[in-house]
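Rest of the complex left out; these chains stay put.
In this document, chain identifiers A and B correspond to the written order of the chains, with residue numbering beginning at 1 in each.
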Amino acid sequence: MLTVSRTVCFSAAHRLHSPELTDEQNCAVFGKCATPGGHGHNYALTVSVTGPHDLKTGMIVNVTLLHEVLLREVVNELDHRDLNTDVPFLRGVVTTMENVALVLAHRLEEPLAAIGVRLVRLDLAESERNKVTLEHA
Amino acid sequence: MLTVSRTVCFSAAHRLHSPELTDEQNCAVFGKCATPGGHGHNYALTVSVTGPHDLKTGMIVNVTLLHEVLLREVVNELDHRDLNTDVPFLRGVVTTMENVALVLAHRLEEPLAAIGVRLVRLDLAESERNKVTLEHA
């Protein structure tokens, strides 16, 4: 299988805090990630897609189109925002890497179909050492 | 499964242009990648291989041998070349990442077999943000 991957970055604030936990539990579970003022990261999102290999153009997808989808659906919505308060489609979501990755994968489904590809893998890193990966069977 | 990966780099010029498209179509599809003078990249190729784990040496493959194959078959042929005009085995190929990856995977098949391993995965990146991945079932 052949996939094409594109990476975009965005800088955002967030805070780990679950409304289903008491303040004490939030502290115990999330530690310094629960500090009320929040903290932030330079996030890197890599989206890997596949689809039919167009023999005329030699491409599965035009990376420029893929980039435009990621700018419109992700960067323009999350960059220089507070993930907990400023992003309509993250409202009510505990902004762990796991949850943000799942929400973004869902959000990208249709726009990726519209340019003729489907999501195979999504990597969301909040630093060079912490990452989640979502793989579709 | 255990795989061994080795990365090599090469600097090459290329231009996206399909002989099956009109000039107008080439411009529409490939945008600035179709500029007649071409452009270029520092490409990074990572080859991941597997094979029997030799218990005496503790190795699946001697990375030095793997590196020699990649130097001979890839770097010596593509580094400081124009992929569209200077590489015999890319003649007639639209030099998208997808096509170059497929051609390189095919080209490496026998030399990798000759050192006792088979290709499991090939990553070809034309920048830190654009990449294709070819995975063998």
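Everything that follows uses one rule, which is that a residue touches a chain if its C-beta (ideal position, glycine included) is under 8 Å from a C-beta of that chain, and two chains touch if they have at least 3 such contacts.
Quick caveat, the model's predicted, so the values are computed rather than measured.
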| item | value |
| --- | --- |
| With 2 copies placed, total copies in this complex | 6 |
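Here, only the chains that are shown with their structure count from here on.
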| item | value |
| --- | --- |
| Length of the line joining the C-alpha centres of subunit A and subunit B, rounded to whole Å | 28 |
| Subunit A residues touching subunit B - in the complex, by the definition given at the top | 1-8, 48, 53, 56-60, 62-64 |
| Residue ranges of subunit B in contact with subunit A within the complex | 16, 18, 20-21, 29-31, 93-99, 101-102, 128-135, 137 |
